[in-house]
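The complex appears here minus one protein chain, its other protein chains still in place.
Order of writing sets the chain letters: A, B, C, D and E. Residues in each chain are counted from 1.
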């Protein structure tokens, strides 16, 4: 794929000619009865509305202009009422292979992947408890498909860390907090906590779909990520001779209970200190990320973000200045 | 064990000499400072309070007079204020082997076990879908330990079908209703429904303890019966080559969702007609059994049973006469 | 009324000339300030959007083009983005008498009415308990207005069985399941259950309006169908000399408690086995119908129906193949 | 019945010889195995614990010493740890006719009955709307049984106004507040409000039992007082030719909705200003009475009453001094 | 400002030339790509939609055509589908000083302000308890800024009494009911009740913004009106030497608990009769005002108002005729 500017960098009057991902596609009829095309197009830097007023300017099969397809588009940027739009002259469907590296079209974690993977591996390698270390090696190191998916998946469809690599970034953020918490609450079993943190959302790799737009897989809707995680842990344990049954239950207990309450989808509530800790730190990390992101990304005037459906409140944006 | 009368048959003045199960044991101090022993003793027919006023009448180690132990006791029945009591003259701990058949000391299903097992086997043998039949055979026919436990476990600790064999009786009762429902709602996949019914509570065999008094196992408290069932189904599926993935998900979905709502411990809600049906019929059967039992067993005067904690209400006892 | 094609059968380019029911009517202003008319038109087979771009093409009084009126329209079918639309050339209000049989314009039960009425009558005639039989005869056989309404009403405004005849169809479906349940739970009083089933929603005939679009009557909003049913039962009982007071209470109890919980509008919870059963089977039938209908009617791609507000979830559409 | 002192007036050392109502009866066994009798005995002024240490002192049939029976007792008052007790020397069952006026044994409204009845009648006579006046006359004036019961019933089993005449007193208290509210919110239909107030709890006369101790009748448990009221209103309306249907619905609506929310047993929520007012004033009156009574009757030290289960809180007892 | 007609009085074809408040401002793009301006304009009598199809007709800076600005507009009234619209020929931003008296552009209490202030002052002057009187004088009489704001603020952003002066009107309405209630429940401390009523919502003056459109202030969102009231009461008390500590707590308790339940934002529930009363009368007054206003202002056909989000129900509009 040739170089093309990022959407975020475009200004009024710029001509754009390149590939974009179609997030929304609507064929509409104007009041006069003429048809036009309204799109939401995206690359990794952002998204904008685009309009094609003459459908004859579509090259090739109109049916291929569909959600989650890549489009080759040409048009000009206009700005109305503060919002950037793209008035299109040409649209055609693009093959995936034309597009090259998908990562240019999806929001992606700010943290370098290699750094995160190294942190994951170092954490696993540093675990003292041989059973726990072996269990985690089997899953995160020796299963390449899971390892790859764990590096790619978002942490959620819409609540927090909604970008490629978000699951790993969220996991490592909880992990860092968990290490700190184990430094403070010294009765906690640190290795057990680490296992619980690394495993608590690993099923998201199969619960969510994230090849193109983010959604739920059939299996995700039918059984959910917690049940997947339990299954995978049981399979891995089955491959480790003499794995202690009590440890299996303790690890499963953290994973099963990490939503904290039955009404949030955990079939049991946390009954060990390690499970209680993982629940709190996971919940805190997701909500803090959503709050920081909401504050950072809101370009609007006024002291308050829009109402956040994730936390069911607005956030106060002004930050009291830090004094070192 | 020699013959001994059932507790339920005892009358004031009768002398009882035999084995009983200790359900509650309390060493108490009277107002005058003397110690005495207060027991709740049971056989399969019922239970009563028993008192030993002179602890010197205990033969052997006093510490062995403990909950869930069998005791050899001798004493006389007295009745105060409508309640039968046993005033003990002698108490000693009894070895399990002295006691013989345990079933004489625990409440047990009224339905003959052989009949129930035959019904289970015939149902499995009659399943048309080969994958579903194979899955059920693997679990209920070819795993002798699970089969034995499934025949013995109660259906719950306190809510409904609280007796040995209660799990199987409850399962078959739901099964019969499910067959009838499949006759009515003909779009239901009957084989899938049958699988869901047979599997929905099978984890109770390990969630509950029922060798002596009924309770929860450690694993039961830590991960719950639904997670156990999912694990066992996954293991069995893993032993059937080419088992269809979609069918695995559909069966798991029924099992995981059968409590109907997240706050009742299901990590997902029913999203297929079969899952919805199994949830309703399971819930109905448990509640109806509790209600019929409450009405049948309440010997009290008045039109109402005591407040049932299971259903959070009293039941109306008079039955309107049936006219054939 | 002359023959006219069903909406469902129309294809792009077809010319339609006939009567349709106006479900939605909106006079809108285009960006250029010209007015146009946007309609939702329906017959029993379905509904579609229709547009009239020139209001001068309305014959007669424009105010009569209103919701729930019949319209005579002429226009051509076009298809944009997968959705069929009708571009109108002519519109006029039609008198009810022009239209003929209303049933061609409203969704109607698939079951033949005569068959359902026969089933109702046979059930009542077959009741052994003379008091119960007499009560049901008085209400369902000897009150022609109620009988007629009971044959016509839908079962609900939006949740399940939302079509003419839906109330009777739902009632008979619950009845069939109830008969089957009485075969299984043999302590149930079958005649009492039948009475409860037949009466549990009879007040819907007055709670809902269904001459044109479905809605709630004033009385429906002010007192609700359960209170109406109780009133009607009391009136009928008042006409049967020596009707047993306990039976009156038992029948009322089923009706009053059939929503199962206070927060769903039942002033009492079920306290007899018969009331418990009717509640469960009613609830199950409504939800299963909504689920089967949602699955059957969703023409969309993908494995999941749209989010159902009735059950607050999506349904999984693929049906595992039945094997006989 | 000869004169006897009120329980409230008794002091340590006093000898009591007279009739009392048995509210609780328990035959117990002492640690030494001897039986004794523990009673809660009451007259209208209060209640106390009583003990009979030698059962041979019971004259006549021991089984007649039962809850809700009158007993003739002789004994002496002792005070331990601040609580007054009665140590009995003699106990025998007493016939109701020996006892004379029951009102001496049950808590009774402080307001003179005649005054309350006069207020009720004057209110009804003063209603301007002829339909509403006729409806209320039919129920409260011309049905002697209902009138008598309305004068006698308590307002609740345990929440508020729990004494004979409490229902009438509560009704009139709400009525007085309602008259005041109609003076303030002048758009309210005063006659409709009065009807709603007088009728809102009239079903308590049949929902509760209050011949001896207060409880729920079978009908009360099976259908509840709101459904009874609706039934009685419908019957009365049926006896008034041409009673306006809309008025019937408006009156029923107030009665049905007066618990304010579905989860409190109202099948509909208040949708007219009159219904909203009656709900609030009824709720306020019951809770204020409970709070004032709790404060007045608590003899304990400290600033707080015991936890009130009615309002789920303690009340602050010190009253800030009024300054005229 | 010259005279101009009220919006409510305009009819089709009228030409309007005057000042209006911009409540909503949207620059939109028509299907043909041309831009137009859609406004919601208001004066105290009402609001209407307005359209400017040619943006060149805007005089001066387009950015000043913004929400909460006054605009000088000229245009003609048209009526489509029952809704009045204004088709604009000219639009320009107007300075606040051109506009003159703001009260002509915002909904305002119907009660004359002077009358309400007199009632407030007379009530405070008439309080017998010197501490309470002094506290209220300090806040409502001697703090001119608070006094002015208390006269101007609405009672809420959207629930009830949503107009200038609404807070004072609501407070006096609750006050009048409270005086009546103290006449009925004579154990209430009337002066304490009066203090609670006057203070219960005084923080709304700072929680809400109401210079232009109504909203929440930053402080309102961050700490809420109840915490502001508590702060102000504490400050005022701090200026009254020897103010009794118990009275401070009793007044604070009413204010803190007046939402009645924790989930409605009260940190404590009412534990004194005075606090309970203030909660009920406040709640009743707000809901009754919302209901009466909903009924009065709904011009629609049919017996029911639109669904009220405040009370989560529709209201029944027909008023049963009063008979004097």
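By definition in this document, contacts are C-beta pairs under 8 Å (C-beta built on N, C-alpha and C of every residue); 3 or more make two chains touch, one makes a residue touch a chain.
Just so you know, these numbers come straight off a predicted model, no measurement behind them.
In the entire assembly, the chain absent from the figure touches the shown chains A, B, D, E. Across the entire complex, the residue among E:153, E:230 or E:291 in touch with the chain not shown is E:230. Interface note: of A:65, A:88, A:120 or A:291, the residue touching the hidden chain in the full complex is A:291.
Shown as candidates are B:23, B:78, B:221 or B:310; the residue that touches the absent chain is B:221.
For chain D, the residues touching the chain absent from view are 28, 30-32, 34, 36, 51, 53, 80-81, 85, 87, 303-304, 314, 316.
Although one chain is hidden here, its contacts on chain B can still be listed: residues 26-29, 31-33, 35, 218, 221-222.
Residues touching the missing chain, restricted to chain A, are 128-130, 173, 176-177, 180-181, 183-185, 187, 189-192, 246-247, 250, 253, 269, 271-273, 276-277, 280, 283-284, 287-288, 291-292, 295, 313-316, 318-320, 322-324 (touch as defined at the top).
By definition in this document, only the chains that are shown with their structure count from here on.
By the document's definition of touch, common neighbours of chain A and chain E comprise C. Fewest steps needed to get from chain B to chain C, stepping only to touching chains, is 1.
Repeated interface: A-E and one of B-C, A-C or A-B share more than half of their contact pairs by residue number, and that pair is A-C. Both copies, chain A and chain C, contribute mostly unmatched positions to the interface they share, with under half of the numbers common to the two. Here the CA centre of chain B is 43 Å from the CA centre of chain D. Along chain A, residues 28, 30-32, 218, 221-222 each make contact with two or more other chains. Contacts between chains form some other arrangement here, matching none of path, ring, star or all-to-all.
Of all possible chain pairs, the ones that touch are A-B, A-C, A-E, B-C, B-D, C-D, C-E, D-E.
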